[in-house]
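In this view, the complex is presented without one of its protein chains, the others remaining in place.
So that you can tell them apart, the chains are marked A and B in the order they are listed, and the count of residues begins at 1 in each.
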Amino acid sequence: MAILSGKGVSKRFGALAAVDQVDFEIAEGEILGLIGPNGAGKTTLVNVICGSLPITAGTVHFKGQDISEWTANRVAESGIARTFQIPKPLPGMTVLENTMVGGLFGRARRSRDMNHVRELARETLAFVGLEARVDARVEALTVADRKRVELAKALAMDPELLLLDEVMAGLNLVEIETVMDLIRQIKDRGVTVLVIEHVMKAVMGLCDRILVLHHGKRIALDTPQEISRDDRVIEAYLGERYAAAKGQRVN
Amino acid sequence: MWLQVIINGLLIGGFFASTAMGFSIVWGVMDVVNSAHGAFIMLGAYVTYGLHTMLGLDPFLSIPISMLVLFIIGFLTQKYIVNLIMKTAVSMSFVLTWGLDILLINIALVLFTANWRSVSPSYAGAHWAIGTATVSYIRAGVLIVSVLLMFGLSYFMSRTKMGKAILATAFDKDAARLVGVNIGHIYAVTLGIGSALAGAAGSLTSMIYPISPQLGVTLIAKAFVVTALGGLGDMRGVIAGGLVLGFAESLGVALLGPEYQMALDVLMLVAMLILRPQGILGKKYYG
Partner (left out) sequence: MSADQSSLVSRWKTAISDLRQGRAKRRTYVILMVVALAFLAVLPFVAGNYWVRVVTGIFMFATLSQAWNVITGYTGYFAFGNVAFLGTGAYVTAVLVVRYSVPVPVAIVIGAVVAAVYAMLLGFPLLRITGHYFSIATIGVNLATREIAFNLPSITGGGMGITMPLMRVSIQTFYRYIYFGMLGLMLLCTAAVYLLMRSRTGFAFRAIGADESAARSMGINTTLYKVLAWGFSAFFFGLVGGLYAYWFSFIEPPMVFNPANAIKIVAMTYLGGIGTLPGPIIGAFILEIISETVWGRFLELHLAVLGLIIVFVTVFMPNGLLPLIRGESSLRALVQNLRERRL
């Protein structure tokens, strides 16, 4: 059953079509990868889904409801959480407070008991590995830790659908493995995940299916095996990367 | 009667545009809303007043002097004060220049007192008649100077090396820095130019209105409306904005009487902010 589906989704900036008539659906509980060369429209598509950018044409449905025209906060409240490619932690607030905001205003919206929200935030931070830094100011964090906070903020919202935008960019191999494991655990908790990634190892290793965009258009939506064999994809994108990923998986 | 309204609108519109030019360029290039712009205009007015009263210098001839004085003031202000907060939150420049504005106005109050003064050259009342309307020499002169300033600024921005450096900085200051542009210096020159234009506007103001230290308060509001109407980043926009405001005021005075002028201005300001902030998204200055 599709938890999120899009029909003819388009986003134009003047004459430029950043996203061009994209159809897709994400099945409940799956991990869908979203890949494509730089500028393919991946982040724009996510922005449109989340209501950060107004949709130009087409529709987006979430759990059967048409969310195409919804504002960003309404989308967030309904159960979709996202992370940003360049993390946007809330400055002037601690790691714990940042996470609590997610708990207070996401789908969870536990408005009454601040202590309860605080506890849950601590648990979420422990899950992503930041329990040692709960009281740190976000300005003082390393890049890797900022990405963790970004993830914690989104998870605290208790989403049904999580959209991760290049969460592994800039991480070393060990960190990538850790994050991949976290994502698997998130999936096990019943959360559907969409992962925008360039790290092929992660995409091939994690995803049930992969959506490939190129110049704003969808060129493939299939399992990793099929994608790695698809001529259009190879032509547009995979190239040498495919060989490297294939080589690593064999190992 | 309508001819007079149109002529008045044109004349005052040109004047409004001149008050806005310096404000617009500073905002467009540096993303700094210079709340002290009004005070700078006021200082320019007093320079002209002083030169006229003490040396008998014709107000039009004092314009280059007031421009020079204000250029120096603006340059030094940017270099030694405002440059220090350019890297902080955008709102800081607003608060900082606001504090500066208050400081300058009150120093002026202490030095010059709140008495209204005026600059009246010998040709003050003279005018031409065009049909049923009259055009005063002074106001026509003000319009001409405003137009000259506009052309001068345009030329400077597009043809001179400094002008191009300023435009480059407005577009992308990091790239500008990489090609050897000293950003701090460029900012200082920009505020200098903006202040010089304010000084010129002040000189023009002194010829049309009586002056006092609080002069800038109403004028900066008009400068803001003109800038916002015309859109940041284009001198033609400033002219257009000035004319729109000029005609609106001329019409308003003709239809409603002068008491409502202040209310009308404020109404335009607030309505415009609500209805047209989208027209001001392009913050880069294109010259």
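One rule holds for everything that comes next: a residue touches a chain if its C-beta (ideal position, glycine included) is under 8 Å from a C-beta of that chain, and two chains touch if they have at least 3 such contacts.
What you are looking at is a predicted structure, and each value in this text was computed from that prediction instead of being measured.
Among the chains on display, the ones the left-out chain touches in the entire complex are A, B. From the options A:Met93, A:Ala144, A:Leu171 or A:Ile234, the residue with contact to the unseen chain in the full assembly is A:Met93. Considering the full assembly, B:Val95 is the residue among B:Leu61, B:Val95, B:Ile144 or B:Ala175 that touches the omitted chain. In the complete complex, the residue from B:Leu61, B:Ile107, B:Ile130 or B:Ala175 that touches the missing chain is B:Ile107. The set of subunit B residues touching the chain not shown comprises 33, 81, 83-88, 90-92, 94-96, 98-107, 109-110, 183-184, 187, 221, 224, 228, 262-263, 266-267, 269-270, 273-274, 277, 280. Against the chain not displayed here, subunit A makes contact via residues 50, 52, 71-74, 76-77, 81-82, 84, 88-93, 97, 100-102, 104-107, 109, 111, 114, 153, 157.
One rule holds for everything that comes next: only the chains that are shown with their structure count from here on.
One inter-chain figure worth recording: subunit A and subunit B are separated by 49 Å, centre to centre, where each centre is the mean of the chain's CA atoms.
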